[in-house]
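Chains shown are a subset, placed as in the full complex.
The chains carry the letters A and B, assigned in the order they are written, with residues numbered from 1 in each.
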């Protein structure tokens, strides 16, 4: 079973040289720590920055320089600032190669719910609806089950949707799954996790074809 | 034609009860601190505030919330604010949530004289309810209308007496977009210079969009999530 850092580490393996990538809040942010050596990946922060760098050293925080999670950050050489309309413009235009987001639920047709629990929590969708509707390559990073142990990979989402038919890949603490026309296609198992366990914890249709390899971190 | 005002109080003198105002900023980054302080002091009521976020409990738009000066909040993300949640749950506050890119682009559409735009954000979700949708190249888009406000309050890094503005780093965010969407746009700046002192190649908001400008007296620039590396 993977921890949060390992989920991020596995997602980082999807990165390719020259990719522009938008990382959501939570586990997705951790992906930045595992960018493979030798390739150039440029991080986009939807509040108006390309070329996001690591957190600043203590004492060097700049209140005018934050990421979409409102965290203090730095820039890397070659960065550029722009306004929020251009930021979502480049997202809508498909210029961002990979978007990694958290989710509360994903359904077997690629719907995602992540922004609202009726009667309990309404923080707003922020940029998530724009991102999932626009990006060509949406990967979800999340735990396979919720704190109650219930599957987050469902036949149909119960919570209000963030977007429809948009999730392409899911990396959880248990598995790597591709969303296909017929449902969740199991690609890889986490080290030490059986196909049976994944099957038990996946409510939506899980497609198991041939031998499922253990993932290589 | 003088656009320069002495301070926030004078610049916002005609913002009255029930006004619809846009406020630039993302989180607490690039917010018009001095205008907000002046609105609190003026005790205007029943405001409709359009802003990406609603501040925190004791800063930014949170200060207006605490004084119950808001009738309605239009935003994309309103977390990190307990008083907000309380007013929302009791029904004291009306809230409209809009996807962030849609909010930004609707402001720009106003400044660009485009009455409506098409965006895929929100298709198939409750955001799409009651909205016209349309297919382009096999993909569904919602039609969203341009967004104008009575007043736009924006914060820039540098400004000149002609109203030209330059923003700093990610404090740019919604500021240039809202600056274009105000019937009256009021800019507060950290540094106010004479026309001719800014490089015309580096202007982010041309002065034609800015009606009033003043130098903010203090900038606290509070950090919401201080994060550092070892």
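Please note the rule applied: a contact is a pair of C-beta atoms (placed from the backbone, for glycine too) under 8 Å apart; a residue touches a chain by one contact, two chains touch by 3 or more.
Fair warning: this is a prediction, and the values are worked out from it, not measured in the lab.
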Legend entry - Chain composition of the complete assembly in this structure file: A x2, B x2
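The rule we apply is simple: only the chains that are shown with their structure count from here on.
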Legend entry - Approximate Å spacing (C-alpha centroids) for the pair chain A, chain B: 28
Inset, instruction - Using the touch rule from the top, collect the residues of chain A that touch chain B in their complex. - result: 45-49, 54-58, 60-73, 75, 81-85, 87-89, 91-92, 111, 122-130, 133-134, 160-165
Inset, instruction - Could you please specify the touching residues of chain B with respect to chain A in the complex? - result: 26-30, 52, 75-79, 88, 95, 97, 99-105, 107-108, 119-127, 157, 167-177, 204, 221-229
